[in-house]
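Note that one protein chain is taken out, while the other chains of the complex remain in position.
First chain written, first letter: the chains are A, B, C, D and E, and each begins at residue 1.
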Amino acid sequence: MRILVLNPNTSQGITDRLMGAALPAAAAGTELVALTAPRGFPYIATRAEAQIGGAVALEMLAEHHAGFDAAIIAAFGDPGLFGARELFDIPVVGMAEAAMLTACMLGRRFAIVTFAQALGPWYQECVESHGLAGRLAGIRMLEGRFASVADVQDEKEELLVDLANKAVQEDEADVVILAGAPLAGLADKVKARIPVPVVDQMAAAVKQAEALASLRVRKATAGTFRRPAAKPVIGLPEALARRFNP
Amino acid sequence: MRILVLNPNTSQGITDRLMGAALPAAAAGTELVALTAPRGFPYIATRAEAQIGGAVALEMLAEHHAGFDAAIIAAFGDPGLFGARELFDIPVVGMAEAAMLTACMLGRRFAIVTFAQALGPWYQECVESHGLAGRLAGIRMLEGRFASVADVQDEKEELLVDLANKAVQEDEADVVILAGAPLAGLADKVKARIPVPVVDQMAAAVKQAEALASLRVRKATAGTFRRPAAKPVIGLPEALARRFNP
Amino acid sequence: MRILVLNPNTSQGITDRLMGAALPAAAAGTELVALTAPRGFPYIATRAEAQIGGAVALEMLAEHHAGFDAAIIAAFGDPGLFGARELFDIPVVGMAEAAMLTACMLGRRFAIVTFAQALGPWYQECVESHGLAGRLAGIRMLEGRFASVADVQDEKEELLVDLANKAVQEDEADVVILAGAPLAGLADKVKARIPVPVVDQMAAAVKQAEALASLRVRKATAGTFRRPAAKPVIGLPEALARRFNP
Amino acid sequence: MRILVLNPNTSQGITDRLMGAALPAAAAGTELVALTAPRGFPYIATRAEAQIGGAVALEMLAEHHAGFDAAIIAAFGDPGLFGARELFDIPVVGMAEAAMLTACMLGRRFAIVTFAQALGPWYQECVESHGLAGRLAGIRMLEGRFASVADVQDEKEELLVDLANKAVQEDEADVVILAGAPLAGLADKVKARIPVPVVDQMAAAVKQAEALASLRVRKATAGTFRRPAAKPVIGLPEALARRFNP
Amino acid sequence: MRILVLNPNTSQGITDRLMGAALPAAAAGTELVALTAPRGFPYIATRAEAQIGGAVALEMLAEHHAGFDAAIIAAFGDPGLFGARELFDIPVVGMAEAAMLTACMLGRRFAIVTFAQALGPWYQECVESHGLAGRLAGIRMLEGRFASVADVQDEKEELLVDLANKAVQEDEADVVILAGAPLAGLADKVKARIPVPVVDQMAAAVKQAEALASLRVRKATAGTFRRPAAKPVIGLPEALARRFNP
Partner (left out) sequence: MRILVLNPNTSQGITDRLMGAALPAAAAGTELVALTAPRGFPYIATRAEAQIGGAVALEMLAEHHAGFDAAIIAAFGDPGLFGARELFDIPVVGMAEAAMLTACMLGRRFAIVTFAQALGPWYQECVESHGLAGRLAGIRMLEGRFASVADVQDEKEELLVDLANKAVQEDEADVVILAGAPLAGLADKVKARIPVPVVDQMAAAVKQAEALASLRVRKATAGTFRRPAAKPVIGLPEALARRFNP
């Protein structure tokens, strides 16, 4: 089974973090291939960046999806996810979606813990877009600056654990998600210090991509996720244009 | 007052329809300037197209917003609207949003009536993204093909009126929105044949853009719609890149 | 265009505040006519007072609506609004409704900031009656007494600005509404001290009344806002009785 | 125990129907006293009428509540109910509220079945104002005219039973409420022909008023239902004015 | 009228508390019979205990319901309530349900105040299962241990009153429910110290059981609470088995 791990951010350091968490989670026989965004933002954090970054994710998928059994859009707000499900025939999993659905099986309400204030509103809209607001205990965000986004999980480890514990004690969270691609892999390091299940977003995404691929469901030809009708397009990258106008 | 009417579709014919409805609605002293998307889709109708078309809308605004007092994103699903509100200092109105909020002042529940089955799911998600699902009586869509998207309002006028009347009688709609840019201007022609208020999406958008511009509210420097923090970007059109990295 | 500004409170001082905010907001060619309630309460603040004050608003409209293109019920809880929409052929705008819908176009969630604890529950029910609870960041109310309701905006200006800033910082409000008729006109004075858009309720109501009047929508003859069927009434003021029994 | 049965409609015939259903439901030792509205509408059926009729209900309560242990506002949309709870020290029960809460103990979802199309929207808003929309299976309304509102339950008995059975079969209602004051007492006559529990609105209201009165709870002096602060009023009937300005 | 008061806990001391609150609330002519669970938990406090305790409640009802006009499941989370409504022909009232519905008639939002942290999640799910989350101001729980569950209301009386007052002041509760079977009867002792109505869960349940029994509604033979279809069962207590396989 071949799974494409698509980082819609332009930071190679984040891709490395993602793969560091993904590889140990993969089953025997699963091959993971990483891809870093060729254009866009070092780290998507706002609605405007997600609008553009999601379009970049579609371009990347259009160019590279061939030969894969599933793909993961590996940014916590799931940029471009729903469009990708229309356009492509393989299952596409969002990293936020996978983490949240996994958390739903481990408790009643999950907390999202992340490393920057700026991310809260986008994550909140992501939770709502998946219809999971009723399962959310709250979003907790670190205040203050950090030296490097790719290493923020090392720099802020203690503070993030404190925040997770506050989410458990004050927000009645049953499960904690350490959210944002730069935190991939942190769950395993800190889980002994947090008294509820801690979900690693990237590991969850790998398991869900494996699950969907192995279920061999068909691509919809009806319903709201069928392929868009063919139409002329102007000014799109060639591979992407072909998805709309084969 | 100068208002930019931004058509995120590539069809000049649709822009003409939009302006045909916009101009009579404008107040004395309002100047409307139309802009047609230079790249993208002839008519946005799916999540994938909205993802890309919304990014195109941001590019267009970045290049052309200077000197305007407000802008209208003139496609019914409001592609790129929330990102635009982060990036730009002038008020930006979505055509769907303007039509729905106007409808809220004319009754309890509004119906959305449109000309193609494919548009329903996107419109539904648009309604939900604005938090207005509780005010929606239902979405009614014509079945069948049409000769030309720019002239569909002429070709299907009778059927659209029938559909609107069904929405009133069967769905208990208090107000009807004739939705989708190609239907701009139709409301006025048919309103005598529908027994509840009929909102023209483009006229509503012009009035709301005028209202917001005249209220002279400030651009947020806090809250979730403040400008994104400056950051290096790769591979974006120059004007858009400058909005992120001034 | 002639717009009736109906103050359902009996305080002439509040009417003066309302007009002080309304006149600068009006477009060239808009004539505003003010009306103060001849009976009722100096300031509506509870459900019981709104029940009675709303009935008074209907009496006032029945007697005075002729010759107007639109009317504004200028109390923040919108007393009598939905009944007025059934009874009269011109558009009727609620001041709370206009402020909230305008706020929806300027951010995700709005805060309501007001000058007295007693107003909170009524405003909360008003928000819910419009189906906008999902867009509300919270209601913040000043504690403590004030010297005169008509001048409370001068006496408490600093405290109200502080409260608005707390709503932004602690409740994540994207927009602030300074609510309650006695605060009409305050937004303009303080907007430089609050880092998000501040909506003036009366200015918003004027713009929405102008917008609705210029859209020239028809009065519903079907749906839930059609005119009530004629019936004999007992003991109502003559003009109001005629609306029910022409 | 003395309970005031307040008919906010002006029809004595409806009061008679209400008492016909109320008296057999009363416990030994419960005295019921009926009151018919001295002004207003023969039968409240719209938002405008409820606005005015609710104010009339407050006038009636102000003049007559002394010496009673509880009061019932005996119109299905509960006009004036929430204001009455602020103003008066005795428990006040709404007939719709009592019927719906009783239905909640007899099944999951209840249907509201009534005799006129015009009543649907008002009842829908009543259900929502009580926060019970999630328990509503639907509202079914008879079409067509009737000879006399006071006798509509005799004239339409068969059709109402048919409608109730449709609500059970097609809307999956677990319980049926025959709604609208003119239908008081009908439940008992038809319950053998409907395969789920049928709640009589008036009987339910009597039992709930007895229950509340016997629980001897105190009048709130805090919270949102405390008595409104004293204030000068203008032009209200004397007894009502005294409730606001003792 | 004979009402069965079923305590699904195994503590006789709690049954005594329940009957201490129930007897003064009963009308003349109402006979109350208490039953303590023969197997299960001294005090149900978790989902797992409610799963088992609810099954025990069904066993108890199957064995003892004959000759009663109504039954009360007298634990605050209403274990087994919905199943009981399917299986038995007499009305069955949940103690939490009765308290909450009664509270709905005394204000807008009610607070649940209880004596142990462990109970919060179960009570929250109980509120949601009744569709009443929109009416809940919040759940307040005492911290710390107590000497004896049967006497916790004496030991913690002051702290519980403080908590109730906090719910009124900080959570804007209009009504307080002192929740959990061990607190039965406390409301009457403390109501003068809490400025809003305080509902006694057991007294409320007695009044609602009396109300339902006196309304003489029929057992559903359609809808989702009709009796389950007959089927072979294995390994159930004999009386319970007969309810499924008569």
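Simple rule for what comes next: contacts are C-beta pairs under 8 Å (C-beta built on N, C-alpha and C of every residue); 3 or more make two chains touch, one makes a residue touch a chain.
Just so it is clear, the structure is predicted and the values come from calculations on it, not from any experiment.
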Candidate in contact with the missing chain, chosen from A:R17, A:H65, A:K156 or A:K191: A:K191
Hidden-chain contact residue, picked from the options A:P8, A:G54, A:G77 or A:G107: A:G107
Candidate in contact with the missing chain, chosen from E:T10, E:T30, E:T102 or E:Q208: E:T10
Touch list for chain A against the chain that is not drawn: 25, 27-29, 82, 85, 91, 93, 97-98, 101-102, 104-109, 130-132, 134-135, 168-169, 172-175, 191-192, 195-200, 203-204, 207-208, 210-212, 214-215, 217-226
Absent-chain interface as seen on chain E, which is shown: 10, 38-43, 45-52, 54-55, 58, 80, 82-87, 118, 120-121, 129, 224, 228-229, 231-236, 240, 243-244
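Everything that follows uses one rule, which is that only the chains that are shown with their structure count from here on.
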Distance between chain centroids, defined by C-alpha means - chain B, chain E (Å): 52
Distance from the mean Cα position of chain E to that of chain D, given in whole angstrom: 27
Junction residues of chain B - those touching two or more other chains: 82, 85, 108, 172, 224
